[in-house]
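Provided herewith is a single structure, encoded as C-alpha cells, for subsequent inquiry.
One chain of protein is taken out of this complex; the other chains stay put.
Up next, chain A:
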C-alpha cells in the first residue's frame, strides 16, 4: 500500500541517492554503481525465489547474456552500423534476458524444488563452458570490450554519468518489480510458492505461469547485466560462473528473501563488504561465508526480515529501550570479531610463501611475523593473550548482552501477535449451526 509511512522514507532515500555523487570519491562512486547493479540483480533473482519459490542456481546465465547483448549493441553503435541511444542500451539486456528466460525457463520449470535448481545450474554451466570457445559471440577467454557512445547531449565519459544512468534504471526496474507483486500474476506467484499442486487444480496451467514469472525475473536480471556491461565497457565468460550465481543467492538470503527490499539491501551490503575487504585480506571469502552462516543461524529471515520485525513490533517510543542494549551487543560482537580476525590473519600470514622463506632462512626457526603494522612473536604469551582476552571478554559478556536485550525487547515491543490476526484459541470454527 502506498501511504505516507512508506513514501516519505522512499523519497528521502531517492533524494539521498541523487545528491550522493557530490560527496563520493571516484572509487566510492564506482562502488556505488556496482552496489546498485548488484541490488537490481538480487531484486530480480528474488522475484523468482522469494515470491514464486523458484530457487535458481543459474541466474548468472541471464546476467551474462544481458551483459553481452548490451556489449554487442554498443559495438554496433561504435562501428556506426546504426544509431542507438546509450541510455536505452539496457533494453537489449531486458529483451535477451526475457527470451532466454522463456526458453530455459520452459525446461527448468518442468520440475520443482531441488530438481528445478539443478536444471538452472546445468543451463548456466552450459554457457560457462561454451562462452570461452565461442569467439564471435563471447570473445573467447578475453571477452569483448567497447566504449560508451555519447547521446542525448551527454557524453557518458564520467562515472557520474554512469551513476545516474544506473540509478534511473534501478528505480524504474525496482518500481516495475514492486508493481508486479500487485498484479494477478504477482499474486499467483505467491500461491505457486505456497502450494503449486493446488494451483493446478484451480484451473491454472502452472507450467506456463512459472515460465512467465521466471522469464520476468530474467528480464530484470538482463537489465542488471547490461548495466554492468555499460559501467565496465567489457565482459568475459567468467560472468557466467557458478560463483556469480551463488553470490546472488547468498546476498538474497542475507538480505531476506521474504521481504521485497531485503535482497537489495543484502546485495548492497555484501558488494560493499567484498570491495572493502578484498583489498585488505585474502581471507575475505571466509568472512563472507561466516556472515552467511551467522545470518542463517541467528536471523534466518535475513536483514530485511529483522527490519520488518522491528517496523511491525517496536512501539513508537520503544527505541529508547533498545539503543543501549544494541550498543552493548555491538561491542560484544566487535570483541569476538576482533579475536577471530586476529587468529585468522595470523594463520594466514604464517602460511604465506614470504613467511615460509623467512623461516627457511632462519633454519626453521619461528621468526616474528608482521600483522596490522605490528610485529608478533608466534609463541610469545603476549601474542596469544590478545585473541584469548578478546574472545574471553566477548563470550563472558555475550549471555549478559542477550539477557539485557531480551528484556529490553519485551519493554520496547507492543503486545501484537506475529501475524495480522492470531488464530483464535477457541478454534470454534464457526458460528454455531443455525
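Keep this in mind: a residue touches a chain if its C-beta (ideal position, glycine included) is under 8 Å from a C-beta of that chain, and two chains touch if they have at least 3 such contacts; residues count from 1.
Operating definition for what follows: contacts and distances are computed from a predicted model.
Visitor: What is the protein name, per UniProt, of the chain that does not appear here: "Phosphoribosylformylglycinamidine synthase subunit PurQ", "ABC transporter domain-containing protein", "Chemotaxis protein CheA" or "GDP-mannose 4,6-dehydratase"?
Guide: "ABC transporter domain-containing protein"
Visitor: From the list A:190, A:311 or A:389, which touches the chain that is not on show?
Guide: Residue touching the absent chain, from the options given: A:190.
Visitor: Sort through A:111, A:198 or A:403 and give me the one touching the missing partner chain.
Guide: In the full complex, the listed residue that touches the missing chain is A:198.
Visitor: Could you pull out which residues of chain A are in touch with the chain that's been left out?
Guide: Touching the missing chain: residues 179-180, 182-188, 190-191, 193-195, 197-206, 208-209, 212, 419-424, 427-434.
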